[in-house]
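Missing here: one protein chain of the complex. Every other protein chain is in place.
Labels for the chains are A and B, by order of writing; each one numbers its residues from 1.
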C-alpha cells in the first residue's frame, strides 16, 4: 500500500484543498450538459430497449411466468443470475472511488464520480431484475409492511436500498464537495459508510444463497468474501473499461498511470478471486461425496464451459494486467471484458449449479410445471443445463440492463461527472 | 341435516381425532343425505350433499365411495368408511377421476348415426372416416328397432349379435346384466368375449366350477395364509385393494412369493421373487407337483377323503368306474366339462354340489378286503394300484397321476422355465408344508393357460390347500348366492338359450357364413359396454376384416371408444354415477346400492331405458312385458329373494344402509369340502374334458385328462415366428387404465400422458435405441409406434405395452394390433401375451 501513501499526507486528486477558486470554475464546467450526437443516439437506443423490455415484462405479467423457462425444480433463472451479477458489478465503481477517500490514499485520477455513477446504474439494474423476477410485483409494498427481518432477502432489500441511496448521496456529496458546500471530512465519512455498505451488499447478496442448506452448490461460508472479491473483479474491470472507453470518446482524460494502477489492482483482485475458487473447489472436492459432485459438475458436467471460460478468462486477465508489456489499452479493455464475462459465468455456475444438483434424485410424474425440460426422464432434465432462458427472459433482462445504460448515459449527459480540472 | 353418527369404528389411525370436531366432517352417510357443513365464510347455504355410490368399472374392486355434490356437480369423492367390514374400505386413483370421466370431452352426448349408413346401403367402407349426424332419441331408437326387426324377419333373430361386456359395470341391476337381459329377452345371439377364461377352464375341470370366476376365498382370508403364491399378476397395480391383505399375511410371517418375469412392486414387497421365462409357468407348476409327489409332501388323508385319488379309472374309456356301469345300459354318457356356453350359468352349475347319496355309486378298491366297494362304504380305499373289477381294468386316479407327473422333474422344468430346480423344489415345499397356502392367480394369457389353471387346482388337490382358512386358489368372481340375477339376465328363461358365439370364432363364422355347420348370417353387432376394437386382440384384423363383414354396428357407450368410431349408430349411455343401480359380485362380501350422484350429461340414458325404448318399438310381447317393469321392480326381482331374506337383504334395506354384507369377512369358498364335480370331489383326473363352448370343433380328450405341458402358441423360443420376431410382448395392467376405460380422464393423463413400450436397455442398445426414442414394435399382425421407456425390471428379451391405450394416442398403429388372436379350441381364450414382436427405432415423423 505504500505506493499510495505519500508522506502520510492525504493525496486525493479529487480533494483539492489548495484551489477553491479553480474548483468553482471546474464545478461550473462540470455542470454543463454534454452535447454529443453519439451520446444522444445511445440514450435513444437505450430508451427504446427499455420500452421494449417494459412491453415484454407486461407480457410476462399478463401471460404468466410460464413464458419463462423457470419451473418448480429450477425456480430462479436469468433474472436472479443478472441480479447477482449486477450487484457485483455495482461494487467496483463505489469501492474504487471510496477506498482511496476512506483510507486517505491516492485515487485513480478523476474517475471517482463516473465510477460511482456506474455503480448507481448497476444497482438500479440489480433491483430491476429482482422486480421482474417477482410473481407479484404489485405486492412490493408488503415488504415494508410485513417485513420478516429474519429473511436474507429482506436484509438484501434493505442493504440494496441503503446502498442505492448512499451511492446517490455519495455522488451528491462529491459534487457538493467540489462546489465547496460539503466538507472533505463529511465526504470522507460518507465514503466510509458507502464502503461498508458496499461490502455488506455483496455479503448479504451472497447470503441469499450461502445461507441455504438446500443447495450443495451454495452452502459455503466462503460465499460472502468470495462475492466481495468477485464484485471487486468485475467492478474494477468495469471501471477500467468505462474509463478507457470514455477517454477514447474524449469525455474525460485520465493519465495512463492511473489506468495502469487500475490494471494492477484488477490483476490482484482476479488472483484473489481465483484463489477463493481454488479453496472452494478443494474444500468441496477433497472429502468426496456430494462436494465432489459439485466439482465434477463444474469441471466436466454441463457447467464446464462456464467454469473453464471463467478460469481461463480470469487467468488471461490477470496475465494481461500484471504483465507490463501487455498493458496496452486494447488488451486492457479485452482483459476487463474477460473478467466481467468470467464473473458472469461464475454467476451462471452458481445459479444454475444450485439447481443442477437435485437433493431428491427420485423420478416422479413430471409435467410442464416441474422442470424446464420435462419431456424425458428426470435424469434427462439434468443431463444438460437444467435451465436455459427463453427469448422473453433475454428480452426482459435486456430491457432492465438498458435501463442501467439509459441512466448512465443520461448521467453522462446531464450530470457533472467529468473529472474536475486541476 | 344428516344424522350424525359416531365417526368410524375400528380404524385406529383416526382415533386421535377429537370427537367433538370430527362429527361435522366424517358424518356417516347412507343413501343421499344433505350435510350442511359448518362454514365460517358465509357459504353455509351452498347446496352441498353427499351420495354413497359405487364404482362400476369392474376391476373387481367394487369400491363403495361417498361423492360430494355441490350445485348438482360432483366435486369430491372419498372411500366409504362406513362398511360392514372396515378392512374392505377402498378407493383408487381412478376412482378419484370419476368427475373427470363424467364430464369428459370424450363423452358421447347424443345419439348419432354415421352419415352414409342406412339399412339398405350401409357403406361399411366409410367406417372410421364418415361424418356423424346427430339424431333425436326417437329417430335413433326407431332406426335400431327397425334394423333388428328387419334382420329378424329376413335372416332370423340370431343374425342380431349382441356383445355385452362389463365396461359399464358388472352389475346385479344395470350394466352388463341389462345387456344380457336385452339379448335374452329377444333371443338375439350372444357373443362370448373370450377374455380371461383360460385358467378358469383348467381350474373348473378339477373343481367342477366350469369357467366361473369364483374360486378363491374372500380377500380377507389371505391374511390367514402362511404361504401366498402371487402368480401371473401384480395386484398392487391391478387389484390394489387386496394387496394389504397379502401384506398383513407377510407381516405375520407368511411366505409371500411372486412368480413373474417382470420385477414389479409386488415382487419388490414380496419375501421372494421368482423370475420366470414368459409363458412357461405351467411347467413350473407341474414340476412343483412332481416335487410334492417325489418328497411325499402331499396330504394323503385329504386326497383320500376329498379328491378323486382313490377313484378307479377305467382303462377302456378313461372314465371313473361307477357301480351303475354294470347296469344293463352300461356306462352312462357323461356330460362334458364345462356344461354351459354362457358365463352367467357357470355360477349356476358351480352352486350345484352333489350330496354323498348322489355320488354313492362311485367304486373304489377296498384295501382291507382287497375287493371293490362303493365309495361311501369303504373305510380304507386303496390309493394306488391297478385292479380288475368285473373284468374291467382300472387304476386309481392317484396312481395315474403320479405316473403322469413323473416326467415333470424340477430339472426338466428348469430347462423350460429358467427357474433353478432348487427354487422349484423350495416353492413346492413352501406350498405344501408352510400351509395353509393360497395361490393368488392372475390371468395366464398364453395358449397354455388351461394347463396353468389345471396345475394350480392340482397343487391344491394334492396338498389340501383349498376350502380352508387361508387356503384357496385361482380368482375371485361373480356369483352371489343370495340374490337372483337370472330374472334380469334371462327374462325369456333358459329354454331358448344357446351357447354364445366366441369372439375369436367370429371371423370364421363370417368367412364361411356357418356356425356348427348351419347357415349363420351375422347382420348386426350390438356392443353394450364392450369395446372390441380397443380391447380385443389383432385390432387391425378386427377393423379391416371382421367389422366390414357386418352391415350394421350399434354401440351403447358413455365414451366415444374406438368401437364407436367404427360403429354405424352410437347411443350415449349414462355413466354409472348418473343413475341408480345395484352392484353385487363376489369380489367383496357385500351388496351395494349404487346411488345416482348427478344428472346424466347431454342426452345420455342408462342402458335399461334404451332397451325399454327399443322394446316398445318391436313386435315381441314377452320382451315388452319384461320392459314394462319399472326399474325399481327390476331391482326387487334381483334383491328381494327368499335366500336373502334371512340375512336382511332386500331393496328397502339396501337403500337405507347403502352397503349390506352377504358373506363373512373372511369367507371360505367350498368350506364344506365338497365340490360341484360329478363326484363331489376334486377331480385332478378329468374324465371327460370338453371345450369351453361347443363350436363344433373336437378336442383331444386324451391330452386333457391331466396337466400336460404344451408350449404357448407363438411366444416360445423354438416357434417359427421367433426368428423374425424375437421379443416377447405382453400387456401390463397399469394403475392408470382399466382395460380401455379412463383413457381420457385428463387428470390421469397428467400422470400418465402417453403410451410407451417398456423395455430393458439391453434389448434397446442392441437395436440402437435410446431412452425416449420413438420406436416401432411390429409383427405380422400389425405395428405400433410410441416412445421407448427403459426399465431394468423388464426381463431381457421381453417388451411390454401398458394395456388400454386408445389407438389415437399412438403415433401409428396400436399395441392391440400386435396381440395374438389365435383360437384355442379348448379354452377359446384370447392369449394376449402369447405375442412375439421385433422393435426398431422409428425414423418417421412424430407430430
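Criterion: a residue touches a chain if its C-beta (ideal position, glycine included) is under 8 Å from a C-beta of that chain, and two chains touch if they have at least 3 such contacts.
Definition applied: contacts and distances are computed from a predicted model.
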Quiz item: For the chain that is missing from this picture, which UniProt protein name fits: "Putative hemin transport system permease protein HrtB", "4Fe-4S ferredoxin-type domain-containing protein", "ABC transporter ATP-binding protein" or "Peptidase A2 domain-containing protein"?
Solution: "4Fe-4S ferredoxin-type domain-containing protein"
Self-check item: Sole residue of A:40, A:147 or A:384 that reaches the chain not shown, by the stated touch rule
Solution: A:147
Exercise. State which residues belonging to chain A touch the missing partner chain.
Key: 63-66, 68, 70-73, 75-76, 130, 133-137, 139-140, 142-143, 145-148, 150-154, 157, 208-209, 211-215, 354, 358-370, 376-379
Quiz item: Please identify, in ascending order, the residues of chain B that touch the omitted chain?
Solution: 12-18, 20-22, 24-26, 37-39, 41, 43, 46, 48, 70-71, 73, 75-79, 81, 89-93, 96-97, 99-100, 103, 236-237, 240-241, 243-244, 247, 263, 265, 268-269, 273, 275, 735, 746-747, 750-751, 758, 760, 762, 771, 789-796
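Here, only the chains that are shown with their structure count from here on.
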Practice problem: Would you kindly tell me how far, in whole Å, the mean C-alpha position of chain B lies from that of chain A? | Solution: 69
Self-check item: chain B residues touching chain A - in the complex, by the definition given at the top
Solution: 750-753, 771-772
Quiz item: So in the complex, which bits of chain A are touching chain B?
Solution: 365, 367, 375-377, 380
